[in-house]
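Omission of a single protein chain aside, the complex is shown with its protein chains in their original locations.
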Amino acid sequence: MEDGVTATQVVFWILAVVMLVSAIGVVTAGNIVYAALFFIAALAGVAGIYLILTVEFLALVQLLIYGSAVVILILFALMLTRARERPQALFGRTRPLGIAASLGLLAALIGGIVATTWTTPATSSAIQSVGLQTIGDAIFTIWIVPFIIVGVLLSIALDGAIMLASPDEDEI
Amino acid sequence: MVLSEFAGISMPNWIDALLRVIFIVALMTINAFALIYLERKILARLQARVGPTRTGPMGMLQSIADALKLVTKEDVRPITADRWAFELAPYMAFVPVFLVFIPMPFTETWFVRDLNLGLLFVFGVLGLNIVGVVMAAWGSDNKYALLGGVRAAAQAISYEIPMLLIIVAVVMVAASRLAVDGDASMAGSINAIVGDQTTTPYILLQPLGFVIFLVGTLAELHRPPFDMPIAESEVVGGYFVEYSGMRWGIFFLAEYTALFLLVLLASSLFLGGWNWPFGADVGLGLQIVLTMVKTSVMIVLVIGSRALFPRLRIDQLMAFSWKILLPFAIVQVLANGIILAYGGPDWVVGLVSFALLAALGGLVYYLTSQKKGAGARTVQTRPATPRVITAPEVTPVEAGGD
Partner (left out) sequence: MPPLDHILIVNAILFAIGVMGVLTRRNAVLILLSVELMLNAVSLNMVAFAVYGQVEFGNITGIVFAFFIIVIAAAEVALALGIVVRTFRNRATANVDEVNLLKW
């Protein structure tokens, strides 16, 4: 992959930095709503990297599902839990241990990545972009049974969520 | 190539891109001015008034006067507001709407980019708009703003789902038609869908889709009868109640731009966009006129709805989306799938959709014509408010603090 620094790589690193900084914001922000907003920024960064990897479909699905639906659900939960009225302890006593553990994990992961020889195409131009039709064919032919199962799982999960969140009869 | 095709000038890519951006910004501004004027005039006529008359000929400079007032107004931020969320919210609400211009076709060759996933792009990006609304609602530190924002968010996700399903149904029809004389894999591109409607506008094939899309558009734009989030008499204007001056203006600009874009999308998907109805071929110059005429007719419909319908209650509004529109949209997708998989002709698709539309109309008529209370009980669930109060000593109003 020694074909110099291309514009795509520059964009990739900009997106990566935005994504990682926002992710750090998610885990360090002192306010739940800020964390949720940083989370949107991190997800937008992930969607941008999907775009660089030529998987536009996934990037748009990411924006559609996470960007609107999940974030709104999260903000709903925040309003239910009165985050602003009663500031709660956001970090536990084991914080230094947690940071140390995650840094250790990071070191192990990066060590593994650097030590492995990845069999990738010789030049980046040999990488084909993935069309929507290819993805559709894969999902609806090879992976159709998992697709149906995941649909059933999603509807069961939503039913369960409604059951959990709706009040008991005596509470009304 | 906006100019190069029209005048035969060749130019570097960056000038072309710049021209397109300038074109869109100009269009957006003029559109907002025109829509503000139109809304005031149309509403006034529908209410037997005359509307603005003093500023300029027939009051046509009224929007410019409004804009001048907005720009010179003091920009106030409440002292308890959250600084970052409050100040960034208008941009967060505006930028996604602006991006939606990218795949919109104005004529056969006039668009910023003809994206293959144009329809998914529109909804994926437009959905981010609600983040700005929620930021404004939470950042303002005002209980009415918070209520309005939560209502807006609930309404936006509820009505997005039937709209997306209807888009799926439309794309199914488009793909099966394009497979005959085109490339079926382009069916996600808005321009390809418009190009397929030279002889048959899709409103004839998917009338139910058109109605659901129109209802969803009204809901996404917080237009009556779905204007609970910005209802003045209940939440004093909703999520932008604390905004003034240019920040408020940006919210307004976003709203009118979204109105124009969604209506343009509806006229592209269902009314045939830049096509002359039923097949006559017209030149590039007439195509943009046709697009604008179709869009304007629908804009008048949307604006007129403000004078024609009373406001729905919030639980009626949610129930209408989840219990009526969503099942009908799912049935439409299933019906299209079955008909198209067995190679049914176009008129069967249209007939089934018409039948579903008639069923929807009949159901809504039945539910609304019931004796007082009976119809409401069929549509609505248990009243929403007491549920939230049951959480220990919380009322939804206190949720944001003040």
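Order as written gives the chain letters A and B; numbering starts at 1 within each chain.
Basically, contacts are C-beta pairs under 8 Å (C-beta built on N, C-alpha and C of every residue); 3 or more make two chains touch, one makes a residue touch a chain.
This one's a predicted model, so the numbers in the text were calculated from it and none came from an experiment.
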Absent-chain interface residues of chain A come out as 1, 6, 8-9, 12-13, 16, 19-20, 23-24, 26-27, 32, 35-36, 39, 42-43, 46, 49-50, 52-55, 58, 61-62, 65-66, 69-70, 73-74, 76-78, 80-81, 88-92, 94-95, 97-99, 101-103, 105-106, 109-110, 113-114, 118-121, 124, 126-128, 130, 134-135, 138-139, 142-143, 146-147, 150-151, 153-154, 157-158, 160-165, 167, 171
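FYI, only the chains that are shown with their structure count from here on.
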Within the complex, chain B is touched by chain A residues 33-34, 37, 40, 56-57, 60-61, 63-64, 67-69, 71-72, 75-76, 79-80, 82, 84-85, 131-133, 166-167, 171-172
Chain A partner, complex, touching residues on chain B are 82, 84-85, 116-117, 120-121, 123-125, 127-128, 130-131, 134-135, 138, 146, 150, 153, 156-157, 160, 185, 188, 382, 386-387, 390-391, 394, 396, 398-401
